[in-house]
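This is the structure I have questions about; it appears just below.
Heads up, one of the protein chains got dropped from this complex, but the rest are sitting where they should.
This part shows chain A:
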């Protein structure tokens, strides 16, 4: 069909433009992080000083150089320092190297950590981060999916029973979300790990980790319960509240009233007249929530001693380990860009208004 072909061409165009735009965004974001994490080159001065002090210390401590007169020894130190600086390209101006860093980062060549290493002993930043990623994804994926589906479902239910006792109770509980998840976490640990010790206080798996994969999975599940409950408690009521209001607004649209007048069954009205026109904002909200909760992960992961990216970033900042910080941001930027791209794409599929206006018409 001709119109189908036209649709495809539009979609291709649209995709290309979005990919380019997002790539530029990632480029700018990563570059800014490189400049900031290196404090515009100031970190290099620190590194040079560090090299100088380690080299001079090792030369002075080496008994084979103890006979040397100080003139010559200083010469040697200078040489060695120069060698190390050249080895790390620290003699080039920062602005040049910043572009090198950028090129490497974009290719996901995240370099080597200054201080940290992965559990398997690798110093490659990529390994360090990828090792932690599944833990974070498991925890936040579980909690967010749970919060999302429970709240959307409950909100749909409440929006049909607007003003009922249950509805008012949920609204009354909404301020409970003022406290962050880690705050609930502290109480949950206190209650269920110490007062009534039924669940582990922290970590992701029992120590030592069980050999059997099923027992291992069970142990992870057990460790997952408290942090997930903490996250669930801190966002469920406000989430239900906002979705309920959202659905209330959209179920008073004229076309919903029209669908009621048409005598359509209520489940059809709900799926075709309330959910379908609002799918785009619902999905946006979902994906942005997935991204958004990463930043909140630092404290929660600390409280539950969860070996995720939040803990990693926290440690990296403590060690001033710039490659790890930059690496974390690069991965985050990529995930964000992929999410935004997916959103654009879904929008185009879900909403005919976007699909057609996004084209060349």
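Quick notes
We take it that a contact is a pair of C-beta atoms (placed from the backbone, for glycine too) under 8 Å apart; a residue touches a chain by one contact, two chains touch by 3 or more; residues count from 1.
In the analysis below, contacts and distances are computed from a predicted model.
The chain not displayed here is annotated in its UniProt record as "Dipeptide/oligopeptide/nickel ABC transporter ATP-binding protein", chosen from "Glutamine transport system permease protein", "Transketolase family protein", "Phenylacetate-CoA oxygenase subunit PaaC" or "Dipeptide/oligopeptide/nickel ABC transporter ATP-binding protein". From the options A:68, A:225 or A:264, the residue with contact to the chain not on display is A:264. Although one chain is not displayed, its contacts with chain A can still be listed: residues 162-163, 253-255, 257-265, 268, 272-273, 276-277, 350-353, 356.
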